[in-house]
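Here the complex is missing a single protein chain, while all its other protein chains stay put.
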Amino acid sequence: MTAVLRLEGLTKRFGALVVSDEVSLDVRPGEIHALIGPNGAGKTTLIGQIAGRIAPDAGRVFLGGEDVTALPAATRARRGLARTFQISALVGDMTARENVALAIRGRSAGRLAPIPLPGLERRCRAEAMDGLAEVGLADRADVPVSALSHGERRALELAAALALEPKLLLLDEPLAGAGKDESKALVKLIGSLRAKIPMLLVEHDMDAVFRLADRVSVLVYGRIVASGTPSEVRADPLVRSAYLGEEDEAC
Amino acid sequence: MSLTLFAVQTLNGLQFGLMLFLVAAGLTLVFGVMDFINLAHGVQYMLGAYLTAVLAKVTGGFFTALLLAMPLTLLLGLVLERLVFRPLYARGHLDQVLATFGVILIVNEAVKLAFGAAPISVPVPEILSGSVRLMDGLLFPVYRLAIIGAGLGTALLLWLVIDGTRFGMLVRAGATNAPMVSALGVDVRRLFTAVTAFGAMLAGFAGAMVTPILSVEPGMGDGVLILAFVVIVVGGVGSIRGAFIAALIVGLVDTLGRSFATDLLKLVMSASTANHVGPALSSMAIYLLMAGVLAFRPAGLFPSRSAG
Partner (left out) sequence: MTRTRRDLLVLGLMLGLLAALPFLGLPNWVLTYTARIMAFAICAVALDLVLGYGGMVSLGHAAFLGIGSYAAGILLAENVNDFFIGLVAGAGAAGLYALVTGAVAVRTKGVAFIMITLAFGQMAFFVANALSEYGGSDGLTLWSRAEIGGTRALARDTNLYFVILFFLALSILIVRLVTASPFGIALRAARSNPERVTALGYDVERVRLWAYVLAAVLCGVAGVLIANLSSFVSPALMAWQRSGEFIIMVILGGAGTVWGALAGAFAVLILEEALSLATPHWKILFGLFLILAVLFTRGGIAGLFDRSAK
């Protein structure tokens, strides 16, 4: 079974600091692979390299078996790599539906047509409504992003990412800043997408990680120190001392 | 194209580059530390020149005028910062462009109103007049050498301040990460004010130094401002070291280009074509240089911000 995403020996240095140290991991069809690690472990830099914002010094990124290491972020997105951002990144002065429609246009050939295409717009409108319904935002379609709640924005980000019909979803701390109830709803939502799309989940909320993930990898100082099922990782003494020790109350 | 001419023009280019550095140094810090686009910085250069020219006429002494003009340019910088710039830090670049553009219009016109549109000339101070023989057949004006010395001295002083003092440390930190500096409990607003006023004085000093060799006239700061922009972009926004190196490169390329482009072109094309193409090409030289640098390094030679 080919992995949807495979990293091979990704290495990135900033000066003398090695932020990614030969990181290798994969995400297989149908699974949620969680990446955890203490602050400063290099998670953000790693995501940047996967998404194509940061060029690695060494190593390769494969998407569905294809080497995408040299491709820019926008091309990777069109090849099927969708992502959400740590801090909600949406187009603030557009409505929820327009944000999803932007994604749908993004994967169509007419995404940069210089004149209005009524056919495409009709399709975008309909598909955007479907996408919003899927994350429970159908009745918020015409609300501008600036008027949405934090949880709703998180859900909308998911809808926009899914509208790309991606092969893989990269979730950068989807629960950051969410309240208790919002978190619960988002965990449920992400879980419900499991069958639909494989995900790489970067998250601080251990509770959510152990509930959602099929596999967990632990990143410390830019290096993967442990990888396995949630129970294996939880039991790993190295992980307990390096990382989970600080989170005892949370577990 | 003789060797002496080449040597003279190299010195001229060095002198020009050092003046550009004085203007660009303050400006690159303002951009780097505050992310504030200040089009009115060239105005400080012009004010430095006018204050020196007018005070030289009143007091009769160039150095007295220079000494009096410096605190005045500092003061003007402070006034502008408090009245116009400070409320703009939190605004978008567009508002900053519009308001500082307004400042240029006002000051250029006010100078015209006060001192007339005609250029003012300032005599070279007595002890720095005349030329000195640098080598066989190479005479170079003492005053230009003095400018080079003053420019290098100021650059050295600036380096000592930026590299060796707490103020300099904060400025460097601010250029890389302003929120972090304010998190350290430093009053960022006072830091901003100091950087702006200090930068205004440096630009004013450059303006004052060139009064005996250039004509002092309204709008004289505009051209220098744009050249300083080229210097900053090439050097990397926020980087003093980048500004220094880029200023020297720009000064040399511009000066040497203007004197030798036509002669060099004559080697590869007919004389009359070269006479037409030369001036156009040499006026493009520094911009082509800028484009070339940016094509390979979009953030300039010495990018000071890690992100972006």
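By written order: A and B. Residues from 1 in each chain.
Keep this in mind: a residue touches a chain if its C-beta (ideal position, glycine included) is under 8 Å from a C-beta of that chain, and two chains touch if they have at least 3 such contacts.
Source: prediction; values computed, not measured.
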item: Contact list for the unshown chain, restricted to visible chains; value: A, B
item: Of A:Ala103, A:Val135 or A:Ala185, the one touching the omitted chain in the full complex; value: A:Ala103
item: Full-complex contact with the absent chain, from A:Ala73, A:Ala138, A:Ala176 or A:Val225; value: A:Ala73
item: Among A:Ala16, A:Leu112 or A:Ala195, residue touching the chain not depicted; value: A:Leu112
item: In subunit B, positions touching the absent partner; value: 31, 35-37, 84, 87-88, 91-95, 97-99, 101-106, 108-110, 112-113, 222, 226, 229-230, 232-233, 237, 276, 279-280, 282-284, 287, 290-291, 294-295, 298-300, 308
item: Touch residues of subunit A, complete complex, unshown partner; value: 51, 72-75, 77-78, 82-83, 85, 89-94, 98, 102-103, 105-108, 110-117, 120, 160-161, 164
